[in-house]
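We show some of the complex, not the whole, and keep each chain where it was.
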Amino acid sequence: MVYLTRRYRFSAGHRLHNDVLSTEENRRVYGKCNNPNGHGHNYLLEVTVAGPIDPATGMVFDLVTLDGIVHEQVLDKFDHRNLNLDVENFRTRVPTTENLCLEIYALLRNSIPQGGAGQRVRLDRVGLEETSLNSFECVGETEGRKKAMR
Amino acid sequence: MVYLTRRYRFSAGHRLHNDVLSTEENRRVYGKCNNPNGHGHNYLLEVTVAGPIDPATGMVFDLVTLDGIVHEQVLDKFDHRNLNLDVENFRTRVPTTENLCLEIYALLRNSIPQGGAGQRVRLDRVGLEETSLNSFECVGETEGRKKAMR
Amino acid sequence: MVYLTRRYRFSAGHRLHNDVLSTEENRRVYGKCNNPNGHGHNYLLEVTVAGPIDPATGMVFDLVTLDGIVHEQVLDKFDHRNLNLDVENFRTRVPTTENLCLEIYALLRNSIPQGGAGQRVRLDRVGLEETSLNSFECVGETEGRKKAMR
């Protein structure tokens, strides 16, 4: 079992604001991230897939295929976008990096094989760095993972 | 003569769009940076001041003073802001990182001593990294600099 | 379950020396880190907390609260200090980065909720980088962690 991590970068704007909270509550919870006109970040995305090494190729997963999935499922939707206004799923959910990480995990989990019968690799982890100080991770907790113990 | 460089970080949103250009021209010139709802970046700012070492303190410039100037002149205005909508000077100028770098250089040049009589230090350089691939610099070209040859 | 990692930095001096060992043994075990007048490092601290996303805020843990805890429990005690002379707990224990990492883990575990009834988040991991070549980690091994498998 080898873990392959591939990094991608995208830039997006967002505003942290929840309509069900009052103006003061939004300001208190989100601080300057609640700025009405929004701000933005360079996000660093890490996608980890786990699997055995294919003896024919010596590889865990074809990188061209992985890049194609990540571009179609993630980068084409989020890169150079305003997350609140341009992304359907964040019209009603706050685009915190936690929610963004979970969204990307869900998008990729549906696109990368997950360890069922005959499927060699599975999505192991999505990491998302918002700034050089903050980063977030979603980790697969499938039966396969429990056995692999990481 | 010693050069001191201090790094700061801020996050902002922007949209590259020039009203005097047509929709197609804007799209052609700015590409995905022209997205109507904007996007954003983590900017890494480097401020370099040059001067002799003060023999009393062993320092070129007091960092607490420098931080105060940069916070007041730059970070308080740009951090967690939308450059197009929240910053007066970019309502009519395109907030490219070139223009942002030049704006920061002008703001700091008016606040940090520049090498005239009795002034020990001068602003030497402002560097601004927009992404891990792109960065910009404005460099002082005063008479003092010409003599110092860097 | 989402993992949030926040980075902090502090600078401190230390000397690796154990009074129960002879002068030669100290020199052999700790090498140049046994220099009588000590040396120092820039430490990079990573604190990871794990928990579900709060649906009201879209966040795992309030960063202002986390920063307050880390400043009070760690940075105020260690930053710009001599670990051997200024920190009570290292007067009798060798301030290796292993021991420092464990000490920080213990300080934070007592301050950040750990996954009991009604507590949303728990300290998952403390990472401590001593130099660009060496880093250390303490990882929670509570019942909750065992179930989450990471």
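Going in written order, the chains are labelled A, B and C, and every chain counts its residues from 1.
Following the convention adopted for this analysis, a residue touches a chain if its C-beta (ideal position, glycine included) is under 8 Å from a C-beta of that chain, and two chains touch if they have at least 3 such contacts.
Keep in mind the model is a prediction, meaning the values are calculated, not measured.
Every protein chain here shares one sequence; 3 sit in place, and the complete assembly counts 6 copies in total.
The criterion applied here is as follows: only the chains that are shown with their structure count from here on.
Contacts between chains trace an open chain of neighbours here, each touching only the next in line.
Shared numbers divided by all numbers used gives the overlap of an interface; between chain A and chain C this overlap falls below half, so the copies present different residues. To overlay chain A on chain B by their CA atoms, one rotates by 180 degrees, a value rounded to a multiple of 5. The centroid of the Cα atoms in chain B and the matching centroid in chain C are 35 Å apart. Centroids built from CA atoms put chain B at 31 Å from chain A. Note on chain placement: the centre of chain A and the centre of chain C lie 27 Å apart, centres being C-alpha means.
Contact residues of chain A toward chain C in the complex are 16, 18, 20-21, 29-31, 93-96, 98-99, 101-102, 132-139, 141, 145-146, 149-150. Partner chain A is touched in their complex by these residues of chain C: 1-7, 53, 56-60, 62-64, 148-150. Interface residues of chain A facing chain B in the complex, by the touch rule stated above, are 9, 11-14, 32-33, 35, 37-42, 79-82, 85-86, 131-132.
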